[in-house]
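In this view, the complex is presented without one of its protein chains, the others remaining in place.
And now, chain A:
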Amino acid sequence: MLLELKNLKKTFKNNHVLKGIDLAVKEGEVIAIIGPSGSGKTTMLRNINFLETADAGTMTLRQKRIDMAAPTQEQVLWTRRHMAMVFQNYNLFKNKTALENISEGLIFGQNKSKEEAETLASRALDQVDLLDKKDFYPSQLSGGQQQRIGIARATVLNPDIVLFDEPTSALDPELVGTVLRDMKRLAERGQTMIVVTHQMAFARDVADRVIFFADGQIIEQGSADDVFDHPQHERTQRFLSAIAEDY
């Protein structure tokens, strides 16, 4: 296993958001996480790279065991340098150009030389078809372009795992396609990905495994066919039929 979570728990005040999550991720696997709003999907991703600190749980990444409730600073840094994250609102650095947004992590997270970082960043920009925008600032780019740069910023680091938190939710409908296309390309190159998404078609098309998440727990998981066409749990069925009405 590349990544294993055991008994991950997180409470905000009296709100039990994660109630003991177990999750194992294989190298190259693409996992789609679906579930109702407020069920704790974002919180789980944020705990995995320590943007929040869990109340309990262990994480094993590349054979290294980390106590998620009490990680050391080195463990936090090490984990983040093996993972990358794509955010719902892109969160690009507003004071950096497209190219700098991508090279910054290489230079200041991975200690690569400026030249090497720029070469790698240019290539990553090219892969999302935005090389011509390399000197643009985030404010000069559309949401879709910003998100594709967000994806390039994450993947250029050559991370073991990329975490996506609803990467297309903030986008206008006509921009969603280009972002999903870049994510699909990434999956085809063998990138391990955990994708929280409301894009059921993407989950069906690209994910090796679909996880239905509700009330801070994994209710059901399996192949896209299993979960979408033969949901075992009543909670999953209700969620899927509610979504079907929306779309």
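One rule holds in what follows: a contact is a pair of C-beta atoms (placed from the backbone, for glycine too) under 8 Å apart; a residue touches a chain by one contact, two chains touch by 3 or more; residues count from 1.
The rule is short, and it goes like this: contacts and distances are computed from a predicted model.
Student: Given the choices "Formylmethanofuran dehydrogenase subunit C", "Sarcosine oxidase subunit delta", "Biotin synthase auxiliary protein" or "Glutamine ABC transporter permease protein", state the protein name listed in UniProt for the chain not shown.
Tutor: From the listed options "Formylmethanofuran dehydrogenase subunit C", "Sarcosine oxidase subunit delta", "Biotin synthase auxiliary protein" or "Glutamine ABC transporter permease protein", the omitted chain resolves to "Glutamine ABC transporter permease protein".
Student: Which one touches the absent chain: A:V17, A:M85 or A:L99?
Tutor: A:M85
Student: Have a look at A:L77, A:A201 or A:A242 and name the one touching the chain we're not showing.
Tutor: A:L77
Student: Kindly note down the residues of chain A that lie in touch with the hidden chain.
Tutor: Residues of chain A in contact with the hidden chain: 49, 51, 77, 80-81, 83-85, 87, 89, 91-97, 104-105, 108-110, 137, 139, 153-154, 157.
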